[in-house]
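Of the protein chains in this complex, one is absent; all others appear in place.
Every chain is named by a letter (A and B) in the order it is written, and numbering of its residues begins at 1.
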Amino acid sequence: MKKNVWSSVVMVVLVFSLILAGCGGNSANNGNTGNTTPTPDATNEGTGAEGSTDDGDTIKVGILHSLSGTMAISEVSVKDAELMAINEINAAGGVLGKQIEVVIEDGASDWPTFAEKARKLLQQDQVATVFGGWTSASRKAMLPVFEELNGLLWYPVQYEGLESSPNIFYTGATTNQQIVPAVEWLLENRGKKFFLLGSDYVFPRTANKIIKAQLEASGGETVAEEYTPLGHTDYSTVISKIKEAKPDVVFNTLNGDSNVAFFKQLKDAGISADDLTTLSVSVAEEEIRGIGTDVLEGHLAAWNYYQTTDTPENEKFVAAYKAAYGEDRVTADPIEAGYIAVYLWAAAVEKAGTTDVDKVREAADGIEFNAPEGKVTIDGETQHIYKKVLIGEVQADGMFKTLHSTEEPVKPDPYLKGYEWASGLAEQ
Amino acid sequence: MELTAKASLQKKILLTSVYSIVVLFLLLAPTFLSDFRLSLLAKFLAFAIVAIGLDLIWGYSGILSLGHGVFFGLGAYCMGMFLKLEATGGKLPDFMSWSGLSEIPWFWKPFAHAWFALPAGILIPAALAFILGFFTFRNRIRGVYFTILTQALVIIVTTLFIGQQQYTGGTNGITGYQTIFGFSLSNQSTKTVLYLVTVVLLVAVFILCQRLVRSRSGRVLRAVRDAENRARFIGYNPSSYQLFVFCVSAGIAGLAGMLFVLHVGIISPTTMGIVPSIEIVLWVALGGRGTLIGAVIGAVLVNAAKSGLSETYPDSWLFFLGALFVIVVVFMPRGLVGLFNDIVGKLKPRMQTIMQAKGSKMKKAGSNG
């Protein structure tokens, strides 16, 4: 009995010290310990003062991605790219002559946690801006917080459109910069019969709704539409359905891990890229590494950037990324979008002369930046950016060969106002 | 005899005063906590309510439900639908128009009215618990089997909610609220009021449950927990008691869910999934199952630790959380409250001897003077 009590006491002390360690961190975060960047410059500078972020020698920004949970697969690399951009800017003298200091938070693949951490970054850390989010759900969860507290979020992933919040800048593609041109290209080059396959959540369902309207308007045909739950692991039945429907094209909006199972099992079922065209919008270089190039070779994807994109900026970017995080790492569209988000924000702050959200927003309009993907421009009206659209084919080395590229960056049109067939989709 | 009565009275007075101080502290929290910390605390208190609900069924009836996330989520969705309809002014919510609906579905319509939506947030979870519990307890499915059945329930409900995007908002859930009864949700004073409402409801639920567990039915429940067959042979029908407490527990979880939405501003299927359901159990385990106050303490402490740790160690906080699970279960099976009682129980004899020694001295002094 005696021994039991004492061991329990030790345990409770341990537990409480854990809790205290956590709570201690809260106050420490007001200063700059704990989770600031590995940048020596940033950590050695004085404390970021409470109150206005313009005071002191540093400007605080937040990074909010899932570092744990199912979405960590994708989001950790984006976080790395954003940190790299910040380190580069700091090394070049910072923004407005001040170093950037980073507060990193974990969204834990849980949407209310994203909302909570966004609130924490804005209210407690008083950050000038936040880079973060991946899934639409996490963005939708953060959006009310940013609007309420008039914060600024840079969202780096292609998404389903139909949104333009004054408090968010979207550096990934909207539908008319990825899905719509991809469908156009497929109709011209690969066939009219489409099989729509997606994970059961908002982006695929909304994307497929747009695709169906577009196909109807341009003489294509939707032979079937299938959704599988997130984390679905067996695609044998779906593949049977594909065999029965005999489509020309499978338009794939599956998310994350499901792609691995789908493509592995598609190949086993004796269907290769020569027999059937698939075009994916969520499979980039990073995902290819996890699926295996032997499985994916010859399949298509639509993005705005590939590691193989031929610009001098990209050469530098890829080299720097590999130098920072390892030779075996690859860059991909969302990683690049996260990277340029930091530069675009910095440029807007320089132009505005302050980190004040309203002034930065105003200054952002028309800012141009020579990104790894080519020249991008912020469209002030929608707060998206002009991007080139690339259709790529997976090669044996896991890289993409660009089959088709738009001549000029495409103007973002999140509500698809420029398309007659889309008039019924976006009424608000 | 007299001594023990006196001691228990003393204990009662002590406990009441401690509870009053805690409640007072909670009521005064808005004056000294920052806005962000207050919103966190409000969320933790909502979690404390669901923890009380789970403790009622697990701690007092021995039935482990891994499905409380669902009841919590259903309550939250009721509140979410109400707030969403208030935000759109009765028009079609945004996610419905993306998903191809042109009209509000019939089962959404009553949720525009507070008199329907607010009770529904408690009654719908309770009704679902009734349906599942009615058959399950009657068929004497218990222990591990019941636990795994509740997990199946979680899978069913979350998959349905994700799949029926046009009705539920899919993975995004329902978010983008503006006002409640015309008061802006982003206004700090509204938030403070909502926080105070949460504190009051927590206290009310606590008192209600305390009465319940001290009542006759509460004692029968514990009898069923400790020896179900004996209770049955004495002439009680365990399944009706279990069913009753399961429904109450689900209703409380629904109430907590409604408050959660008010503080957090979003409800999505991830909040009602398997992971949150298991986390609720952890809170109760850490605080001390079978004691209502343990559930409250556990919910607040674990969540405080979780936000604190994930802020300080965003890359490695899961290690701490996982270790916490293991340590609690292995070394403190009765949780913090059990541990506290052990320590008090150990110290008491010493204290008593000291007190007695003092007492006799005083007596001497008195007789001298």
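What we mean here is this: a residue touches a chain if its C-beta (ideal position, glycine included) is under 8 Å from a C-beta of that chain, and two chains touch if they have at least 3 such contacts.
Just so it is clear, contacts and distances are computed from a predicted model.
Asker: So which of "Cytochrome bc1 complex Rieske iron-sulfur subunit", "Cell wall polymerase", "Urea ABC transporter permease subunit UrtB" or "Phenylalanine--tRNA ligase alpha subunit" is the UniProt name of the chain that got left out?
Answerer: So, among "Cytochrome bc1 complex Rieske iron-sulfur subunit", "Cell wall polymerase", "Urea ABC transporter permease subunit UrtB" or "Phenylalanine--tRNA ligase alpha subunit", the name matching the hidden chain's UniProt entry is "Urea ABC transporter permease subunit UrtB".
Asker: Thinking of the whole complex, not just what is shown, which of B:Q151, B:Q166, B:Q210 or B:N341 touches the missing chain?
Answerer: From the options B:Q151, B:Q166, B:Q210 or B:N341, the contact with the absent chain belongs to B:Q151.
Asker: From the listed residues A:G93, A:G290 or A:G366, report the one that touches the chain absent from this view.
Answerer: Checking the options A:G93, A:G290 or A:G366, the one contacting the hidden chain is A:G290.
Asker: Touch as defined at the start, partner being the missing chain; which of A:A261, A:A346, A:V376 or A:L416 qualifies?
Answerer: A:A261
Asker: Looking at the whole complex, which of A:G97, A:G219, A:G270 or A:P312 touches the chain that is not displayed?
Answerer: Hidden-chain contact among the options goes to A:G270.
Asker: For the chain that's not shown, point to the residue among B:L64, B:M81, B:L185 or B:A231 touching it.
Answerer: B:L64
Asker: If the hidden chain were put back, which residues of chain B would touch it?
Answerer: Residues in contact with the chain left out: 64, 132, 135-136, 139-141, 143-145, 147-149, 151-153, 155-156, 159-160, 162-163, 228-229, 274, 278, 281-282, 285, 315-316, 318-319, 321-326, 328-330, 333.
Asker: In terms of residues, what is the contact footprint of the unshown chain on chain A?
Answerer: 67-70, 72-77, 200, 226-229, 231-234, 236-238, 240-241, 243-244, 256-257, 259-261, 264-265, 267-270, 286-287, 289-294
Operating definition for what follows: only the chains that are shown with their structure count from here on.
Asker: Per the centroid of Cα atoms for each chain, what is the distance between chain A and chain B, given in Å?
Answerer: 35
Asker: Which of the residues in chain B end up touching chain A in this complex?
Answerer: Answer in residue numbers: 34-37, 39-40, 43, 94-95, 97-100, 159, 162-163, 165, 169-173, 175-177, 186, 264-268, 270-271, 286, 301, 304-315, 317-318, 320, 323-324, 327-328, 331-332, 336, 339, 342-343, 346.
Asker: Could you please specify the touching residues of chain A with respect to chain B in the complex?
Answerer: 2, 4-5, 7-9, 11-12, 14-15, 18-19, 21-26, 28-29, 34-35, 67-68, 104-106, 108-113, 115-117, 119-120, 123-124, 135-137, 140-141, 143-145, 148, 160, 162, 200-202, 205-206, 209, 227, 229-230, 425, 427-428
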